[in-house]
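I have placed the structure first, in the form of structure tokens, so that the comments after it can refer back to it.
The complex appears here without one of its protein chains, the remainder shown in place.
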Amino acid sequence: MTDPLLEVDDLHVRFSVAGGGLLGTGRRMLHAVNGIGFSLAKGECLSIVGESGCGKSTTALSVLGLQEPTEGTIRYRGQPLTGQGAPGRMQRAKAVQMVFQDPYASLNPRQSVRTSLAAPLRLHGITAASEIADRIEVMLASVGLTPEQAKRYPHEFSGGQRQRIGIARALILEPEIVVLDEPVSALDVSIRAQIINLLLDLQEKLGLGYLMISHDLSVVEHMSDRVLVMFFGQVVEEGGWRDIFERPAHPYTRRLIAAIPDPDAALNPGTKDHFADAPLPAGRSFAFDGSTAPDIFSAPPPSELVEIAPGHRMRLVPVV
Amino acid sequence: MRLGFNFWLGAGLTTLVILAGILAPWIAPFDPVLDADLMNSELPPDSTFWFGTDGQGRDVYTRILYGAQISLTVGIVSQVINSIIGVTLGMTAGYWGGWWDDLVNGFTNVMLAIPPLIFALAVMAVLGPGLPSLLIALGLTNWSWTCRIARSSTLSLKSLGYVQAAQTLGYGDLRIMFTQILPNMMGPILVMATLGMGSAVLSEAALSFLGLGIQPPFPSWGSMLTDARQLIQLAPWVAIFPGLAIFLSVLGFNLLGDGLRDSLDPHMRTRTP
Partner (left out) sequence: MTAPLLDISELHLGVAVGRSVNRPLLKGVSFQIMPGEAYGLVGESGSGKSVTTLAVMGLLKKPLAVSGGEILFKGQNLLELPKREMRRLRGNRIAMIFQEPMTALNPLSTIGRQIAEMFVLHQGKSWDEAQKLAVEALASVRVPNPDRRARNYPHQMSGGLRQRVMIAMALACNPDLLIADEPTTALDVTVQAEVLRLIKELCAERGTAVLFISHDLGVIASICQRVGVMYAGCLVEENETSALFATPRHEYTRGLLGALPRFGSRSLHGRKRLVDIDSIIADRSKLTETRFIASRSAEEGGQP
């Protein structure tokens, strides 16, 4: 097996938030991410799923260097991306890029498509006008836009086209890892399919590693190789897509799956709420079932990810 | 972008003031300072002296045209200084946050608590009267609101995708501020500056009226009003025309500012689907 592109180990992110007191007294620590670890290989799509506030976006921002982790390490090809000896923004930019959720807020309204794509190239030392023009043309073609569209401004494009421009911008520096933050959830259904197809094509063509953040399990099932289910800052279950969607073991994962608004299940009730219960390893139980929210202002109680099948792990606590 | 009647009225008045100032040497029938003739003092408006003459027999019309130069210089230069200070402080405070933000906020609040004219008076008292100190005094007094607007715009723009994208693409902080944030908040800043020009013209008039601004015999609308004080019963035109000039130019700047604000308001802009 090849070395992973990205390794995240025991990532913790805590924020200091104002408490109830006057003048900022009573500040408390919000535990947003509590010990997340994963690795991402070339050409692989790893998805982090969970509901709002589960820490999936914070994890992605840490990988992008937009959020300093409190503890833990993030390595790209074995080199640390955080802490001491971390590369600057310039080097990191060639490793990790991001596609944003909202195609309307993710493009600078005062920059033409060409400017948005040429500026990063120039910043990274490509100054020959002909090379810049070539690379922009190739990039636009590979996301399904024409070279003539380069001189237009964002407001002249539809949501789907804007998302294509956002993808082009993320890929123009030829990164190996792309963080996809809910890449299709703001788009219309028919456009969604086009963008999903495009993302899968580009992944295959360029061997990209995708780290996808999503709450849409149908999209996650369609695109992912491996899946991490997060609940209040912790991974509660992780595994290959078949493990998670065909044999979900953790009650929270099952709740998520049961909640998918899915036409087939709605019209043929009972198809997806009957998963066989795998026996829990002796002496352990679920840390939580996802029906009650834990206290986000204190560190979670000790628990561990236990392997229940090769590559399929879930969070359990020892029974006392 | 659809611009309303107010914008065009404001633009018209402002253009009139600008043209008056620029073309004064050519269109003014007399010299504003040298053509003093006590034989002609306090003449009412007629075909030679369109706006009448003042106590020293100088043509009021001529002096108002030249006064426009002073008012425009004060309005524009002081607002450029204000905008540079306000945008620099506000944008960096909003972008970097932390102790710098706290410091800028505190400083802004202190500035807002001091009446601007009193502050300008204090600066003038230190620097002495004259045009350069007037520009500095007015340039230092009116940046607080610009700073606040720049800060809050930066805070909201900072969370948008394209600013985050610029960070992930390796842009430095200053480059992000100048290429991603500043162009997208120019609208409100421009509006503030235009509205500020009106109040700068008023402040100049007030300071000159108090004898701290433009020194006689050079014409400024404010100092012309000062001179007119003793004559207001005998020769009301000496006060009416500079007053009207101040009124129309301030009105012009304010209407222009309001019009710009309306046209730059995202709610009034149509978004193509």
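A few remarks follow.
Read from first to last, the chains carry the letters A and B; within each, the first residue is number 1.
Heads up, the rule we're going with is that a contact is a pair of C-beta atoms (placed from the backbone, for glycine too) under 8 Å apart; a residue touches a chain by one contact, two chains touch by 3 or more.
Fair warning: this is a prediction, and the values are worked out from it, not measured in the lab.
For the chain that does not appear, the touching partners among the shown chains are A. Of the candidate positions A:A133, A:A265 or A:L280, contact with the hidden chain is made by A:A265.
Of the candidate positions A:E68, A:E156, A:E174 or A:D188, contact with the hidden chain is made by A:D188.
Only one residue in the set A:L202, A:L217 or A:A249 touches the chain that does not appear here, and it is A:L217. By the touch rule set out above, subunit A reaches the unshown chain at residues 51-52, 159, 188-194, 196-197, 215, 217-219, 221-222, 241-242, 245-246, 255-267, 271-272, 290.
What we mean here is this: only the chains that are shown with their structure count from here on.
Per the touch definition, subunit B reaches subunit A in the complex via residues 160-162, 164-172, 175, 179-180, 183-184, 271-273. Of all the residues in subunit A, the ones that touch subunit B in their complex are 64-66, 88-94, 96-98, 100-102, 105-111, 116, 119-120, 123-124, 155-156, 158, 166, 169-170, 173.
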